[in-house]
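One protein chain omitted, others in place.
Going in written order, the chains are labelled A, B and C, and every chain counts its residues from 1.
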Amino acid sequence: MIKTIKKIGVLTSGGDSPGMNAAIRSVVRTCAYYKVECMGIYRGYQGMIEGDFKDMGPRSVHNIVNKGGTILKSARSKDFMTPEGRKQAYENLVKENIDALVIIGGDGSFTGALVFNKEFGIPVMGIPGTIDNDIFGTSHTLGFDTALNTVVDVIDKIRDTASSHNRLFLVEVMGRDAGHIALNAGIGAGAEEILIPEENMGLERLLESLRRSKLSGKSSSIVVIAEGDKIGKSVFELKDYIDQNLPEYEVRVSVLGHMQRGGSPSCFDRVLASRLGVKSVESLLEGKSGYMVGLNNDKVELTPLEQAIKGHSEIDRELLKVSDIMSI
Amino acid sequence: MIKTIKKIGVLTSGGDSPGMNAAIRSVVRTCAYYKVECMGIYRGYQGMIEGDFKDMGPRSVHNIVNKGGTILKSARSKDFMTPEGRKQAYENLVKENIDALVIIGGDGSFTGALVFNKEFGIPVMGIPGTIDNDIFGTSHTLGFDTALNTVVDVIDKIRDTASSHNRLFLVEVMGRDAGHIALNAGIGAGAEEILIPEENMGLERLLESLRRSKLSGKSSSIVVIAEGDKIGKSVFELKDYIDQNLPEYEVRVSVLGHMQRGGSPSCFDRVLASRLGVKSVESLLEGKSGYMVGLNNDKVELTPLEQAIKGHSEIDRELLKVSDIMSI
Amino acid sequence: MIKTIKKIGVLTSGGDSPGMNAAIRSVVRTCAYYKVECMGIYRGYQGMIEGDFKDMGPRSVHNIVNKGGTILKSARSKDFMTPEGRKQAYENLVKENIDALVIIGGDGSFTGALVFNKEFGIPVMGIPGTIDNDIFGTSHTLGFDTALNTVVDVIDKIRDTASSHNRLFLVEVMGRDAGHIALNAGIGAGAEEILIPEENMGLERLLESLRRSKLSGKSSSIVVIAEGDKIGKSVFELKDYIDQNLPEYEVRVSVLGHMQRGGSPSCFDRVLASRLGVKSVESLLEGKSGYMVGLNNDKVELTPLEQAIKGHSEIDRELLKVSDIMSI
Partner (left out) sequence: MIKTIKKIGVLTSGGDSPGMNAAIRSVVRTCAYYKVECMGIYRGYQGMIEGDFKDMGPRSVHNIVNKGGTILKSARSKDFMTPEGRKQAYENLVKENIDALVIIGGDGSFTGALVFNKEFGIPVMGIPGTIDNDIFGTSHTLGFDTALNTVVDVIDKIRDTASSHNRLFLVEVMGRDAGHIALNAGIGAGAEEILIPEENMGLERLLESLRRSKLSGKSSSIVVIAEGDKIGKSVFELKDYIDQNLPEYEVRVSVLGHMQRGGSPSCFDRVLASRLGVKSVESLLEGKSGYMVGLNNDKVELTPLEQAIKGHSEIDRELLKVSDIMSI
């Protein structure tokens, strides 16, 4: 028999991403809509261990749909990796009568949720929140769309100065394991080349492409590079390499960094967050557990957390070709 | 036997939308990639009739991926509704050796394309460009995503002043026949109520909802209203009606208007435009004609223009419920 | 002998403007810096009458420097226009041991402050917060710079669609009595003509200018119109008039409205707010009262509130000429 859920806890964990606040708001309001209590847990699993909880009602999430970051704060928790830490966390939940959890975060956060669920049987649902879009089972993670807009806005500015000076810019964007940001933002920003972890372009081909680019009459160029690209050089080493091999270019480097994680979420991310929040609570109330809510073919669907963690979110290879054609 | 296509004409028609320039750029560069000539046609069908053409190569579309509006300009053409006008247009195409067309626009533009295709046999492909997202056969039209971001950005500003003064704002957004903008931007902006053409909410239910909103402790409220809502009153009349019936509210009106059509396209719209441009040219080169290229389940697919015109792009009813829950 | 000030109250009054929160933050933190207590008063004078007060320390104003609106809310107060209302307000201040006030607002708010100061002797300082820039004694009011950026951003979007369609747009901006927004934003947005309260251009000269504009080869035009212009027609009537007299133009109207009051403040407004907040508190602590802090020749200076209220903030006539030259 399924225990009736009367109080849901919600937390954000791992790297923050735009839309997390909209998701918190949605979880809290959906709880209120279904007359279930809701409690915010601060600083992810660490706050769960330390008992850093707060009751939340519809008005506690007033005017946050458009705010970047997470009002519940986020943190990585080493303590939660120990059985003692998790036991302490569970005891705190029991004390507060929290009988289900919504976890907003990425891979690592879901792994924690699953372990916890298996150890103590408490129902959990995951909402994919990360700008990297590297989670299996959803076409879009929360914050991905916003991060793309941030990146193209910045590259638009860089292009102003690049084309005023006929320069080549190497722009490093986030993505250690996945090239989603680089590939989409690169196409969106009109990049000449895009280097991603999924493809080994090779230095020679890059030089060749830049040479051709110059010959074709392009006066300035942007190369977008994911952190985890396979070129085997840091972006600064790559600059030196191009300086030596293509002296006709004046090369500059820009590392976008953490600004990609912040900012007011795009409409897409706000709507997605609202939808996923509703579905996560409704699924718990229907007795489901151990799933991630995600977007598939524009529909909100459930994927077992186990699959979400193990699976790999492939890049769309059509985009590689589009990028190739666009940079002619 | 399919005539080999050697030269493609591209035009924008109807209301402009962000991403049209990115689509033009994509069509032009894909032609270059496949070593086919490309010609821009100014001011839509009217320019086709007047012979307002220009050769375009990869460098002619330099630095426009991020620009709003359309460098080819757009216009509505009464002359193209006459057989004489279309005959003149066709003769101009023959003179310039243009043997296929890519039409970027909405319903009306596609209807023109289809008639023209039937009369003269010239292959045509359509790219859906309109902020209204009201075209069957694609989950997203070019410019829709950008318009949503524009609308939520503006409502975020309005909410600043609304909540400083505890006011109710009626915000009218575009959408004569379709509530896509109102529904998505309304959820994204945290609107209390959303009025759309697809639903007749009724004045009484609206008043009731606003009364409840006040009682629940909300200090300010936003109602998002599509132009073509079914409430039977202009937004200004609605203000008067609320003034009379809910004197506890201080009501203000904001009509967003044409700003929704402009602005630098979002990354999503730029990538979509690039993909659709590639597919439209490739399809023509494969001998296809009479289709619209669109996005279905995140894949670029073809829909017969006839269906695209006749079909109706339904709103996602899940969003109505999400909106309902969010405004608790 | 000057009574030592131990506790300062701060409120926002009248129409809100971007930068008010940054000014509140500055007042609160400057109080803390000088070890003086600080109390926020909600909803302007009305909250003072109703005793709607809250202690504020440096952390209460955390993360608001970049927020539009005012966390203290604003309201117009009829009660404060009565001696009874003001008496009640004064008694509340006495009860809370507030012995000086900083008033952030416009003309009307300063008038109230002055009357109150004369009746009860409580020291007051004013910070000019209004987007209209219509206050004598400061080159810039808080929010003016931000509003200008909001207006040019929106007109940039409108121009995208205007030039795609060869249209004429009439854009109405705020400014019932002062043309500062229209004049500056008009130049910034590249407007063909600018109609302001300070000048009576006359319908004939406007038509003449638009005719010339068309002849000079301009394909699209923007006319920026202050609410209080002297043309004697509403912006919609003006559209009809141009429709009739210049049928070669396709005219559209856009009324920007309240969005101009909101939004994250520009860096200029944030820095200005910080400077004015510091000076207002320091002046009170030096025993000064009855002044407005403002910006003159880039320096923060004091102007007697009486002068600030009576004086008129003239438009810079050099700008009229610049506008004239730019629209050639």
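Keep in mind that, in the parts below, contacts are C-beta pairs under 8 Å (C-beta built on N, C-alpha and C of every residue); 3 or more make two chains touch, one makes a residue touch a chain.
None of these values were measured; they are calculated from a predicted model.
K.L.:
Checking the contacts here: which visible chains does the omitted one touch?
P.N.:
Result for the missing chain's touching partners among shown chains: A, C.
K.L.:
Which listed residue, A:Cys31, A:Ala89, A:Val154 or A:Val224, touches the chain dropped from view?
P.N.:
A:Val154
K.L.:
Looking beyond the chains shown, say which of C:Asn66, C:Asn97 or C:Asn200 touches the absent one.
P.N.:
For the chain that is not drawn, the touching residue is C:Asn66.
K.L.:
Identify the residue among C:Ile8, C:Ile24 or C:Val151 that touches the chain left out of the display.
P.N.:
Spelled out, the listed residue whose C-beta touches the missing chain is C:Val151.
K.L.:
Write the list of chain A residues that the hidden chain touches.
P.N.:
12, 15-16, 18, 20, 67-70, 73-75, 150, 154, 156-166, 169, 219, 252-255, 257-263
K.L.:
Counting contacts across the full complex, list the positions on chain C that touch the omitted chain.
P.N.:
With respect to the unshown chain, the touching residues of chain C are 25-26, 29-30, 32-33, 58-59, 62-63, 65-66, 139, 145, 148-149, 151-152, 156, 159, 163, 184-185, 187-190, 216-218, 264, 266-268, 270-271, 274-275, 278, 297-298, 300, 316, 318-319, 321-322, 325-326, 328.
Rule of thumb we're sticking to: only the chains that are shown with their structure count from here on.
K.L.:
Between chain A and chain B, what is the separation of their C-alpha centroids in Å?
P.N.:
Once rounded, the distance between the two centres reads 28 Å.
K.L.:
For chain B, write out the residues touching at least two other chains, lowest number first.
P.N.:
156, 159, 163, in rising order.
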